[in-house]
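Here's the structure we're looking at; comments come further down.
Every protein chain of the complex appears in place save one, which is left out.
== chain A ==
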Amino acid sequence: MHGRKREQYKALQRDPAVVSKLAAKAQQWHTLVREVLAEDSPPQRQLALTEKMLLVNPDPLYLWNIRRRVLMSIQNEGENDNKPTMLSDELGFTQAALENNPKAYGAWLHRKWALSSSLLLSSSTDDTALLENELQLIQMFLQKDERNFHGWNYRRFIVSLLLGDHSDDTNDNTEAFDASQIVVTHKHVRAPVTTERRHEILQAEWDFTQQKIQENFSNYSAIHYRTRLFPWKLETTPDVENLLTEEWSMILNAVFTEPDDQTAWWYAQYLLQNGPRDQAFYPDLIQTQAIEPLRELLPEAPESKWVPLGLYLLLDAFPDRSTREERQQCLETLEIIDADRKQRYEYLLRKLREESIKDV
């Protein structure tokens, strides 16, 4: 939880009244754990007990595993009739558990499993609505905590399901790995959508990151997602120059508002490396949109390490003789204001000297 002081939280736990309450709960919890883990524990009771326990604490993975094992065995032996409702009940249940602790790995994993399984079971006609519902829910979770990376990961999982493939840029390997451990692989879950629909979905995601960044630009998760979508955007946008002008202007606005916020710098570095470097306009664009304003900012923010560092990185991306002295000055400033990383700057200075020797 952001914005809460650790000492205050710790102090609360030293309060005898709180301690005795917690001790009583721990006692009950241990009794329950013993019961659930007992080898002769009946499956129905395991299901009922894990439900209660996971509502209280959605963290323990072993409880989720027991629950999943019970559900799968019921699925395999029982009649088909109540399977879909059972799985949609699991969706409601994990939502309740996640509202208690939105960062419980087990709950998110269980939700992915329940969702993919129910997609496999259901007729393919109505699952788009189900997935779009999931997107709505995730939006709600991200409204509560905009930097909950579980939420962002799950969003990418849902989008990859919507798109019907997972080989696209929005989905990383670990994500596919997560899901494939439980489900066969979600490649089989849905057929790929049409190209048109695909662009529609991805554009909506691009706009979503935009909205989140506008709400608070200090949001790594949103920027990160944007970088995952960027290659697709670059490929499909007709006016690439305009796209990059806008992205750089967003970075500049963020940097001028708060030069010490690393989020914008992180995106700047990404764009520097992944922008259309082969196109002629790009160095010029960076020159006018980034380098020149930063030169102006340099005397205004003398205490901020990111301004000289950012300027150095930009200049270094398109190394040129004429900027060598400026790059050297940046590094020399950095050695003073960011003494903790002095060795690194000295290494970069040495490289710079080598470069000039080569020229001669």
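Note that in this section a residue touches a chain if its C-beta (ideal position, glycine included) is under 8 Å from a C-beta of that chain, and two chains touch if they have at least 3 such contacts; residues count from 1.
Methods note: contacts and distances are computed from a predicted model.
Remark: of the listed names "Centromere protein N isoform X4", "U3 small nucleolar RNA-associated protein 15 homolog", "Rab proteins geranylgeranyltransferase component A" or "Proteasome assembly chaperone 2", the one matching the undisplayed chain in UniProt is "Rab proteins geranylgeranyltransferase component A". If you put the hidden chain back, the residue from A:E196, A:E235, A:E303 or A:D359 that touches it is A:E303. The hidden chain makes contact, of the residues A:S73, A:T257 or A:Q273, with A:T257.
Within the set A:E90, A:E146 or A:D316, the residue that contacts the chain not displayed is A:E146.
The chain not displayed touches chain A at residues 1-4, 8, 21, 25, 28-29, 31-32, 35, 42, 45, 48-49, 52-53, 55-56, 102, 143-146, 148, 214-218, 252-254, 256-262, 293, 296-297, 300-301, 303-304.
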